[in-house]
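The other protein chains are all here in position, but one chain of the complex has been omitted.
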Amino acid sequence: MRTLRNLQGPALTLALLCALWLIVIVGLLALKPSVFNLGTVTTILQFSTILALVGLGQGMVILAGGTGIDLSVGGAVSLSAIIALLSLKLGLPPVLLPAVCILTGAMLGALNGLLVNGLALLPFIATLGTFFVYSGVALAVTGGAAQSGVPGWLLVWGRGVVAGIPVPFLTLAIPCFALAGLALMATAWGRWIYAMGFNERSARLVGIPVDRVRFILYALSGALAGAAGLVSLAWLGSGRPNIGQNLELESLTAAMLGGIAITGGRGGVGGVFAAVLLLVTLKTGLLQLNINTVWQVGIVGALLVFVLLADRLSQRWRS
Amino acid sequence: MSAVRQSGSGVFSMNGREWSLLVACLLAIAIFSVASPHYATQGNAVTVLRNSIELLLIGLGMTLLLAMGGVDVSIGIVMGLAAIAIGRILGADGSPFVALVAGPLVGALLGCVTAAVVVLGRVPAIVGTLGLLGVYRTAVFALLGGQWLSGLPSSLNDLLATTVLGIPVPALVIAVAYLIVWLALRRTPYGLHLLAIGNSEEKARLSGIPVIKVRFLTFVISGVLTGIAATFYVATYRNVETSIGSTSALDAIAAVILGGTSILGGRCSLLGTVLGVLLLRILQNGLLLIGVPSLWQPVVTGVLIIGVLGFEAVSNRLPLTRFQRAPA
Partner (left out) sequence: MLSQLRKVLAASALSFVVATAAHAADKHKVAFVPQLIGIPYFNAMEAGGNRAAKDLGVDFVYSGPVDTNPVDQLQIVQNLIDQGVEAVSVSVLDASSIAPVVESAKAKGIKLFTSDSDAPDSGRAVYVAQATDEGLGTTIIDELVKRVGEDATIGIVSGEATASNLNAWIGFMQKEAAAKYPKLKLLAPQFAGGTAERAAQISGDLMAANPDIKAIIAVASSTCPGVAQAIETAGKIGSVIGTGYCSPNTARSYLKSGAFGFTVLWDPEQLGYLTVWAGKQLIDGKSFEAENKIAGLDKPATYDAAKGILLLGPPAVFTKDNVDKFNF
């Protein structure tokens, strides 16, 4: 037990997540061994992709501190998917659809960055505002109707599976997480992000370009939301104006569950990745056992509270 | 940060933001009156005011929470749970007077639960209440068993849709609630403590303020106000649906922010919240009256938030602003 006691912060969270994940797996194994096949793995990863991408952006924004948070991610997912499809109808060559989708997301994210940096609005306020705007515009310009016109070759990518792993997860989610993890651990940018989150004033004093880093992170979060929008298009085969509904809260849950401190400076993307997989595995497990879906939200909520309290307790032991 | 910023000393003395919101409300009313011949009628005014009741009450509580550097994203579902209690009592042909008590009581209880997690557990309010949001939602589904409470008797409405001395009961309740919260905030140690905690919890603790007690109490107050909102909800709609309150928390936060309360805490405007709620409702109503589809209403809310706060940020920018940012 002593080793566990010495764990703190991200390491403790990771250990907890793995323990919880094991509990879910063992529980499932005991009850329904038939669940364990490649198909289930594919299903879990398929439904993790969108949340993983959005959660990554959310996590990075929070990590950089300065009360960072991105409440607009769900709206950005919907709006970038809708804008990309609408621009096809206006004559854009379909080949450019992926680029437009991600670029639109990046621009929506950059707008958040501008509001936070340029106007010095608090991130909570700025992104609450853009949450209303992005999700509202996506619904209003379409009147709520799903948009068709996704090219066939995109569906091949979106619905493809290689060795049991969905192609979007393999080609988008994993590389994004790997790059982000690498950047955080091995580059100056990564150190800057942690330094900003830990103590912004000192970070400024030692010459870290805090504003530039923050702007890029918001734009990145938007670009990842755009990528998630692209995945939704390629997978569902149509653009739904409310596809990002609830993603702001879900991604926040994943980031917090993944051990990123809401004040920034503590945590890592590995935790977010583990948290996303845990959340989706849990949902899948509950569905496989035919447990009423109303328990899902409650269990996820309780899990979040539990992990936070555990983190808090571990800090108390150390002090 | 400098000392606690207070807006005047009288109940109705106003600061800059409050004046601009009032002007914005009046301007909107003037424009809509010109644009639509059906706007400036008594019936429409009553409609707008009627639709503001719940948000006003929840907003008052949210103002206190934000001023303290807290927040509660589960508050809409708390209203739902209180509404279920009221609905069950009415549905069993219980006395409307019992139902009147039930709302605030359930609200207070849930306020205690939320406070136990957030305050006693020392969890950041936004994340803690996010977790509770999920738990409460499951509770709503489980308690309703998937069924709505429909066709409830109008006994509670008969009680609340009346006038006392010519003043409608809802207006009276809101005025009293406003006055009590205002007095607590501006005339008692509790208010000073609350704003001090909002400014800096650490400093407040060091200077001997009972931080935990004050924070706990604030969540309970917000719960009680939300319980009263639930009472009006059930009385009016005589229906409790499973999706009840799902948008209330963000709407309330939007209105409070518009009203000039700082989410970093320490700055607080009750009058601003009232004007913020009214401005939102006036715009929603007026835009629909001049033919803008209801789907655009969230967009208007968002633009308003960014516009008003952005304008303020630009107009009184200080070189130190960014250094002053404290962790939430």
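Think of it as A and B in the order they're written, each chain with its own count starting at 1.
Basically, a contact is a pair of C-beta atoms (placed from the backbone, for glycine too) under 8 Å apart; a residue touches a chain by one contact, two chains touch by 3 or more.
Just so it is clear, the model here is predicted, and its values are computed rather than measured.
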Practice prompt. Identify the visible chains that the left-out chain touches across the whole complex.
Written response: A, B
Response to the item:
Touch assignment to the omitted chain, from A:87, A:171, A:199 or A:242, lands on A:242
Discussion item. For the chain left out of this view, which of A:13, A:127, A:251 or A:284 touches it?
Written reply: A:284
Discussion item. Of the residues B:199, B:236, B:261 or B:301, I need the one that contacts the missing chain.
Written reply: B:236
Worksheet, complete the sentence: Note that subunit A touches the absent chain at residues 1, 4-5, 19-20, 23-24, 27-28, 30-31, 34-35, 39-40, 43, 46-47, 50, 139, 143-146, 158-159, 232, 235-238, 240-243, 245-246, 283-284, 287-294, 296-297, 306, 310, 313-314, 317
Response to the item:
Had the left-out chain been drawn, it would touch subunit B at residues 36, 38-39, 41, 43-44, 47, 50-51, 54, 137, 141, 144, 146-148, 150-151, 233, 236-239, 241-247, 284-285, 288-291, 293-295
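One rule holds for everything that comes next: only the chains that are shown with their structure count from here on.
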Discussion item. Need the CA-centroid distance for the pair subunit A / subunit B, whole Å please.
Written reply: 30
Practice prompt. Would you tell me which residues of subunit B are touching subunit A in their complex?
Written response: 73, 117, 121-124, 126-128, 130-139, 141-142, 146, 250, 253-254, 257, 263-264, 293, 295-306, 309-310, 313-314, 317, 321-323, 325-328
Response to the item:
subunit A contacts subunit B in the complex at 65-67, 69, 115, 119-122, 124-126, 128-137, 139-140, 143-144, 200-201, 204, 249, 252-253, 256, 262-264, 294-295, 297-305, 308-309, 312
